[in-house]
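Excluded from the complex is one protein chain; the other protein chains are retained at their positions.
Chains: A and B, in written order; residue numbering restarts at 1 for each.
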Amino acid sequence: MSIIVKKVCQLISGIIFLYGIYIILHGHLTPGGGFAGGIFLSGAFILLVLANGSHVMNLRHEEEKASVIEGLAILIFVLLTAAGFFIGARVFFGNFLPKGHLGELISAGVIPLYNIMVGIEVGASLLTIFLALVIYKEEISP
Amino acid sequence: MIVFILCFILFLVGLFGVLTSRNIIKIVIGLSFMEFSVFLFLALIGYVDNGQIPIVSGEATSRVYVDPLPQAMVLTAIVIGLATNAMLLAVAIRIYKKFRTFDIRKITSLKG
Partner (left out) sequence: MELTLSILLIFMIIGAIYALFAKDLLSALISCGIVGYGLVICFMLLKAPDLAIVQIVVESISLILMVAVVHNSTRQDLKEKIVIYERGLSFINVKFLFNVMSFLILALFFLFFFRQAIACLEPFGKHTTRMATAYIENAAQNTGSVNLVTGVVFDFRGYDTLGEATILVTAVIGVLTILRLKGRK
């Protein structure tokens, strides 16, 4: 790709990443939520890989890091759901943090934490799948 | 009522693609069409005439809202469809590496 495409993609991918974080954090106030925001997060990294080519950096290293982050995010999600077992209403998946006023950013109990964990997990999953396909394509047709 | 019938026709187009295609990529595309028709059907069931977007805006709650339950189901189903497509494409590219073709009638030998 030419130098203009590379520089523009570097600038835009930062804005896409920030927009993905905004969609995740405001999941309980505006449309969006964890799943849409997570795919935005992965889209920022996929744009960088597509613009700069797949031989610039060590993609196996990135794939391992993304896989580890995905596993950690789903682990924290399950720990949060199991924590509802011991705190508050003593049910699995219970909403044990205080709910606050309607319409504020810090409200709705434990739902924003669920959104963040699901967002990180979905983003890392899609990045791992894409990098696995790119690395495999390189091997079969150099 | 005609919207439901058109949705069913889209499902039949996807089914035709899955059953009679010889190219693996066309089979994946046909499966994708079947999933789209089901998402549209579920979203059509939940629509109420003159309904609002299901976000409470802080005023008095005497408004008519669109049903949020089918939307929650479709939200889950869209992401599951993406995971299924990704796995099918991984299988397709593995088949291409071994047999150098996407034709399903030439993939007949079980031996490695």
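Going forward, contacts are C-beta pairs under 8 Å (C-beta built on N, C-alpha and C of every residue); 3 or more make two chains touch, one makes a residue touch a chain.
Just so it is clear, the structure is predicted and the values come from calculations on it, not from any experiment.
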> For subunit A, which residues touch the unseen chain?
Replying inline: 23, 27-33, 35-36, 39-40, 42-43, 46, 50, 67, 70-71, 74, 77-78, 81, 93, 95, 99-100, 102-103, 107-109, 111, 114-115, 118, 121-122, 125-126, 128-130, 132-137, 139, 141
>> Take the complete complex as the reference. Which residues in subunit B touch the chain that isn't displayed?
In response: 1-4, 6-17, 19-23, 25-26, 28-30, 32-33, 36, 39-40, 43-49, 51-58, 61, 65-76, 78-87, 89-94, 96, 101-103
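Going forward, only the chains that are shown with their structure count from here on.
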> Which subunit A residues qualify as touching subunit B in the complex?
Replying inline: 30-31, 33, 35, 102-103, 122, 126, 129, 132-133, 136-137, 140
> Which of the residues in subunit B come into contact with subunit A in the complex?
Replying inline: 53, 55-56, 58, 75, 78-79, 82, 86, 89-90, 93, 96-97
